[in-house]
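Here's a structure for you.
Here the complex is missing one protein chain, while the rest keep their positions.
The block that comes next holds chain A.
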Amino acid sequence: MSLSPSFWQGLRAFLPLIPGVLPFSMVAGIAAVQAGFSPVQSIAFSLIGFAGSAQLIASQMVAGGAPLLLIVGSALIVNLRFALYSASMLPFFGGVSTPVRWPLAYLLTDQAYALTMGRPSSATDVVRYYAGAALPMWLTWQVGTVVGALLGTHIPATLPLEFAVPLSFIALVIPALRTRPQVLAAVVSGAVAVAAHALPFRLNLIVGAACGIAAALALQSVRPGQARK
């Protein structure tokens, strides 16, 4: 794929997000090392998984001694949104060959997706704009997790740095709450997850999310107009 003005537009659009992505990726690197990953494993996790929320959750579950299948199942649930992004990006990928589609799919993140959907009308080549936003996102994430993985064991245990993990999630979820069903889903899910906190292996996560989604779907079927606030 050759570079084009659209690629550089996408790249420039990503630059203001770096100060937000970098600390989040450092927290992911630190969390993995503190959960018992070696620095090499932590870096490999970022390269192979490249999924912020899933990396953080998996690290916490490894630290809690959860079984492998449950960890991978939780990553599946947390990353289901990628299937949604993948479906809504498909119309732009008309002339793109399969060998190019794989790496472009691998680069799909919340940030690259949001930038591409909000691109200016002057970005005529959507796929190259997307690639321009997605590549520096990948690089920023990798640099941040390497730094976090190398710092991880040197951070005193008295610092409540693990609190940066829920704070990172708060920073992600608040801008994502756009409709009333989404807000209801979040409130119900959070309340159930707290009520069910005594369940082993963070199963309260799955029970809470299922109840939240069920509540929001029930609201949508009772009042269909609420779906688009």
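Keep in mind that, in the parts below, a residue touches a chain if its C-beta (ideal position, glycine included) is under 8 Å from a C-beta of that chain, and two chains touch if they have at least 3 such contacts; residues count from 1.
Note that contacts and distances are computed from a predicted model.
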UniProt protein name for the omitted subunit, picking from "AzlD domain-containing protein", "CRISPR-associated endoribonuclease Cas2", "sulfate adenylyltransferase" or "Amidohydrolase family protein"? "AzlD domain-containing protein"
Residue in contact with the excluded chain [from A:L11, A:A31 or A:A75]: A:A75
Which listed residue (A:L15, A:A83 or A:L139) would be found touching the missing chain in the intact complex? A:A83
On chain A, residues whose C-beta touches the chain left out of the figure: 19-24, 27, 36-37, 41, 44-45, 48-51, 53-55, 57-58, 62, 68, 71-72, 75-87, 89-90, 93, 98, 101-102, 104-106, 108, 159-161, 163-177, 181-183, 185-194, 197-198, 204-206, 208-210, 212-213, 216-217, 220, 227
